[in-house]
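A single protein chain has been removed from this complex, and every other one stays in its place.
Presenting chain A:
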Amino acid sequence: MRFLIRLAGVLLAASVLIFLLVEAAPGDPARIMLGMSAADDTVAALRAQMGLDRPMAVRYLAWIGGLLHGDLGQSLTYGVPVAGLMAERLAVTLPLTAMATAMAVAVAVPLGVLAGARPGAVADGLATVLAQAGIALPNFWIGLLLILGLSLGLGWFPSGGFPGWQAGWRAAGALVLPAVALAVPQAAVLTRVTRAAVIDLAEEDFIRTARAKGLGRGRVLWRHVLPNALLPVVTMLGLQIPFLISGAVLVEAVFTLPGIGTLAYQALAQRDLIVVQNVVLMFAAIVLVAQAVTDALYARLDPRLRGRE
């Protein structure tokens, strides 16, 4: 409960900040919509139609008041409810990020354990180089390479676009390459974290005890090292969420996916203020909740942290 009150407080402060920042950005949505040759009275008429002629405080309160009733308002440029727009876009972005995270974990954890189990061995060297490359390469670049190779070269996947979920498997197929592009940098970071955790754990007394009891190397890794190594991995996953969101914006642009990142980018360019406000506030909420969930999970996985507040 205390957590929820704190979250609401932080979000309210964030909403004020977001609103003021969006307001301060130069550019008038009505003028942008009407183009270069529109006369001033036409712009004024559209501003009135968009409700932009109301005072700032009134517009802020209308936004927050609406939010409390679950009404996110109307997009200034599209003229349709923001909630619907965001829902359509989240239906692309959420599966995309989930797919990317699953791929990253599936690759990074085994690779990190393998590398950390025998530091300095060939597998370790290879994993380190791969991780280095994965961190260094920006994900939009990886996306372009994937398009060139697997889409234009081999024709295995579409080069971009999204057929909509009613297309079933083809829709999932359209998300594979973007998910890979998004997963690579994340996998690289997770590999490093897992590797470091495994190496650190090898020094711990309880591991030495286990080995002294005559347990085989594999069993020690599996039973004792891995569960404990997951702790920093989970933390890192939580910390990576903001990077995942910003990565999704770029990857969606490269693959022309109609996701929430594309919506945010377009809305910002068009100064569709209300859409920008809602999307950014949602990003803030996701990051805050993810942090809280990470903390809670951490406490679960590491009993020593329980009761500390």
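The working rule: contacts are C-beta pairs under 8 Å (C-beta built on N, C-alpha and C of every residue); 3 or more make two chains touch, one makes a residue touch a chain; residues count from 1.
The working rule: contacts and distances are computed from a predicted model.
**Q** Suppose you had to identify the omitted chain by its UniProt name; would it be "Methionine biosynthesis protein MetW", "Methylaspartate mutase", "Acyl-CoA dehydrogenase family protein" or "ABC transporter substrate-binding protein"?
**A** "ABC transporter substrate-binding protein"
**Q** Check the options A:65, A:125, A:161 or A:227 and report the residue that touches the missing chain.
**A** Checking each option in A:65, A:125, A:161 or A:227, the one touching the absent chain turns out to be A:161.
**Q** Using the touch definition from the top, which of A:107, A:127 or A:147 touches the missing chain?
**A** Touching the chain that is not displayed is residue A:147.
**Q** Could you tell which one of A:191, A:240, A:262 or A:278 touches the chain left off the display?
**A** A:262
**Q** In the complete complex, the non-displayed chain touches which residues of chain A?
**A** 25-28, 31-39, 42, 45-46, 48-49, 77-80, 85, 88-89, 144, 147, 151-152, 155-162, 164, 168-170, 172-174, 176, 253-256, 258-259, 262-263, 266, 269-272
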